[in-house]
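Of the protein chains in this complex, one is absent; all others appear in place.
Labels run A, B and C following the written order; every chain starts at residue 1.
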Amino acid sequence: MKIGIGLAGLGRMGRVHAASLASRCSVAGLACVYDADPAVAQEVASSSGVPAAPSFEALLGFPGVDAVAIAAPTAVHAGMCALAAAAGRPVFCEKPVSLDRGATLEALAAVEAAGVPFQVGFHRRFDPDWAAAVRRIRAGELGDVYLFRTSLRDMAPPPAGFLARSGGFFVDVTIHDLDTARWMAGEVVAVTAHGTAASGEPFTSLGDIDTAVVVLRFEGGALGVIDNSRVAGYGYECSTEVMGRLATVRIDHPQVRHYEWLTPGRAEHDLPRDFGQRYPDAYAAELDGFARSVRDGTPPLVTGWDALAAFDLARAADLSWRSGRTVAVEPQRTPSGVVYRVPDSGL
Amino acid sequence: MKIGIGLAGLGRMGRVHAASLASRCSVAGLACVYDADPAVAQEVASSSGVPAAPSFEALLGFPGVDAVAIAAPTAVHAGMCALAAAAGRPVFCEKPVSLDRGATLEALAAVEAAGVPFQVGFHRRFDPDWAAAVRRIRAGELGDVYLFRTSLRDMAPPPAGFLARSGGFFVDVTIHDLDTARWMAGEVVAVTAHGTAASGEPFTSLGDIDTAVVVLRFEGGALGVIDNSRVAGYGYECSTEVMGRLATVRIDHPQVRHYEWLTPGRAEHDLPRDFGQRYPDAYAAELDGFARSVRDGTPPLVTGWDALAAFDLARAADLSWRSGRTVAVEPQRTPSGVVYRVPDSGL
Amino acid sequence: MKIGIGLAGLGRMGRVHAASLASRCSVAGLACVYDADPAVAQEVASSSGVPAAPSFEALLGFPGVDAVAIAAPTAVHAGMCALAAAAGRPVFCEKPVSLDRGATLEALAAVEAAGVPFQVGFHRRFDPDWAAAVRRIRAGELGDVYLFRTSLRDMAPPPAGFLARSGGFFVDVTIHDLDTARWMAGEVVAVTAHGTAASGEPFTSLGDIDTAVVVLRFEGGALGVIDNSRVAGYGYECSTEVMGRLATVRIDHPQVRHYEWLTPGRAEHDLPRDFGQRYPDAYAAELDGFARSVRDGTPPLVTGWDALAAFDLARAADLSWRSGRTVAVEPQRTPSGVVYRVPDSGL
Partner (left out) sequence: MKIGIGLAGLGRMGRVHAASLASRCSVAGLACVYDADPAVAQEVASSSGVPAAPSFEALLGFPGVDAVAIAAPTAVHAGMCALAAAAGRPVFCEKPVSLDRGATLEALAAVEAAGVPFQVGFHRRFDPDWAAAVRRIRAGELGDVYLFRTSLRDMAPPPAGFLARSGGFFVDVTIHDLDTARWMAGEVVAVTAHGTAASGEPFTSLGDIDTAVVVLRFEGGALGVIDNSRVAGYGYECSTEVMGRLATVRIDHPQVRHYEWLTPGRAEHDLPRDFGQRYPDAYAAELDGFARSVRDGTPPLVTGWDALAAFDLARAADLSWRSGRTVAVEPQRTPSGVVYRVPDSGL
């Protein structure tokens, strides 16, 4: 029997999850959908062959809904998490939990109090390529890490309206790489961020950026460097390199279609255009991983505390970019997870 | 609503289909399973969460079974096709339909008489890489074909017991490439085949081969060359090249995991080890394509007559190998499809 | 001190050799040039900073000419070889030595009688990529050969006038692959050749072909397959694969420039357009290798008997293509080298 997922929020990411649940997941299954726009909910319900719930509360109580996946706008994440926790439903929530740190902590407290599994949408932890590399790193094949390097780039930016509510570049984009950095190379002690609005509008007017370089220093002394773009132009890219004492690993992007087209003097192949093309396996695997936690009671691979840590590092990056200086951070081990202190910032 | 598939035969290929139906197909769904060994049927039924039928006849009549997929041993394909046709059930059947040409014709006649869709398991026609290349060829981007070249190679051979009942190398292995050749470069007028038992046993004792080169001449004057191996050692490979007047296309194999592992002076990456690793999308897509034909009444993309054509070309290759000479073949257009005559052979 | 080379024949290949001698060779140096067209000779002499000889005989006697390299039209190769031998000059000669087997044998006899080193222009034996692969094969890392596969393709054909005097497709193009086949996979016992004039004129009018597939059977039982084209369109390609019991090696073509250019959804890189772009190292290395033989008295890596063997196999391919049947050949070991008998052909 599959674990029935009630899916809330049917925008771009919600539809990716609906597709995964329809045809790629083997443990998680779609049980019911909800969207603030009833017409959208009805459309996805029809095409998926599942019912639409008239409210998030109704979704929580719908027969066959064992757990919920929240892909609604960030502003309502925390409230939905609290409602789901109160209803005893395990929660999968897209990142970030909230743009407000206090609200994030309250949501984490709510799910902890309710004792339900909580997993955040850092899909890269479930991608088979990254996961295979991490297994070899954990097995000692790479040795001490010397340098961590990663690129996350979008082909074209989202609409200005989305940007205005995104929490800013570092919280919306870099947060994924900050989680990957912690996962692959350990905890961070300093963050230095640089940004530019290379393409101009609408970034300039929004006081936001489209291109960033973030340098990390890890506890073990290694350096990390992240580059991000919202305007890469050529396509979507997510690639990572970890250089170590014994070996170096490079994770790259497969082509979408595996053929080369040759014309006089030139070979060409396609490039992925968006995250949906790069990560079909990862998006399905993260929901299946969540469903396994629900079914078997095993802890989720990526927790609310991981979400908070990446969020705090993203805030430190934002602070560094705005202040033009390096921001020191202090990872502190707690029984729940690693909590970051940002001494000179009020964070 | 998905089209319910009754799956008959739960050996290696049958389990691939069960996995596709469980988690990758979006139009086809697994409704019921059957295997000649009740314990095997029960095991797959349990893990798939569907019932096991006690007989193929029972499978045909099981509620929710809209169509059948036959992955049983070749010897029983034709009989199952006839039974399914008699029961009015659309049929997806693994290749070859039969090792006996007469039995193949009878099976085709049965499904035609019953008026049910019939599709044969040439999965490459549904693979998104090959399909994308063919779309560009059909659109005229490649121009006249000059040379078709393809490799199909297994990492290690199947057991001797399977080989003995396989119909021989050309009917079991090359048949896929012969279908691809027709699909990409047109009909064939001459076949010259060469084979060797390069690895020795058990091929030598069986009078069979493990390595072959088959040269085709197409109606349009182009040449084709197929190389096949059962003992490639390094992995599974299926790659194709079509050279044309305007362009050349090369379809290759993606890595299984998309990372490189670098050690002093050396970069390495993995290779696919079997067809299951190479073709997860194609195996799901062929069942979804079949389900669409069942649902919408559209003709299958690859028919029983295509199966017969590839089978006859495989038989011509076998004759060429045994006789040491080129075998002329004559493609004849009929309303049902292209039928090959092999004038100097009794085929 | 470099070994002074007198270069005879300053057409396309002669100019490649002039360039190698000017700036890539470290043991061989250009001492003097000759061409049947005095204006051409003078032009190359000026740009190279060496004198032009008024005749081939004068070239042979020119001070500083330790050895000669013959890149004149095939029709005069054999005569030049005999003259050089008579003058005691070591000879490097482009392939083929002659389109006439008797003339080839006479030339070989002349250089053997004179006791001078004789090397033929199978440059691939000197290419560092092929040479490195062969070293690993010879060291046993690949094990028994199962399948040899190679492609040699030109982007665009030479002028019709050249084609008419080329000796035909197999003697002009395939001969390189036949030498490579012997070098990498051993002696051949059967040749089956297929050809087509896929692009039409001028091949059709000349009774020649532009595309060929040649299948070899080796003494050890392995199969070999060569595909060749004069009209590949996309570029020049020379790639080889040897599949063995323990490993498989693939030699491919590097890009000319090592960068990728990315535009929306597409990555592209260049392809070599001719043999000069693919083989600058090999062309220099073959002349340096020849110069070392001259200097040190070591036997050339590729001899006149190798030239004859490849020529005889090319003739067997031509016979096979014309007759539509497999041609058996018999390699016979002699103290000078391997000599092929072609029993059923008069070759």
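We take it that contacts are C-beta pairs under 8 Å (C-beta built on N, C-alpha and C of every residue); 3 or more make two chains touch, one makes a residue touch a chain.
Please read these numbers as outputs of a predicted model, since none were measured by experiment.
J.: Among C:Thr248, C:Thr303 or C:Ser320, choose the residue that contacts the chain missing from this document, as touch is defined above.
T.: Touching the chain that is not displayed is residue C:Thr248.
J.: Check each of A:Ala36, A:Leu105, A:Val225 or A:Val342 against the chain that is not shown and name the one that touches it.
T.: Touches the omitted chain: A:Val225.
J.: Specify the residue from the set A:Ala75, A:Ala113 or A:Ala198 that touches the hidden chain.
T.: Reading the full complex, the residue touching the unseen chain is A:Ala198.
J.: Considering the entire assembly, which residues of chain C contact the chain that has been omitted?
T.: On the side of chain C, residues 1, 22-26, 49, 128-129, 132-133, 136, 141, 246-255, 257-263 touch the unshown chain.
J.: Go through chain A and note every residue touching the omitted chain.
T.: Residues in contact with the chain left out: 144-147, 149, 153, 192, 194-199, 210-213, 215, 217, 221-223, 225, 227, 229, 231-234, 243-248, 324-326.
J.: With the missing chain put back, which residues of chain B would touch it? List them for me.
T.: 155, 233-235, 262-271, 273
Assume only the chains that are shown with their structure count from here on.
J.: Find the geometric centre of each of chain A and chain B from their Cα atoms only, then give the gap between the two centres in Å, rounded to an integer.
T.: Here chain A and chain B have centroids separated by 40 Å.
J.: At least two other chains touched by the same residue of chain B: list those residues.
T.: Chain B, residues with two or more chain partners: 246-248.
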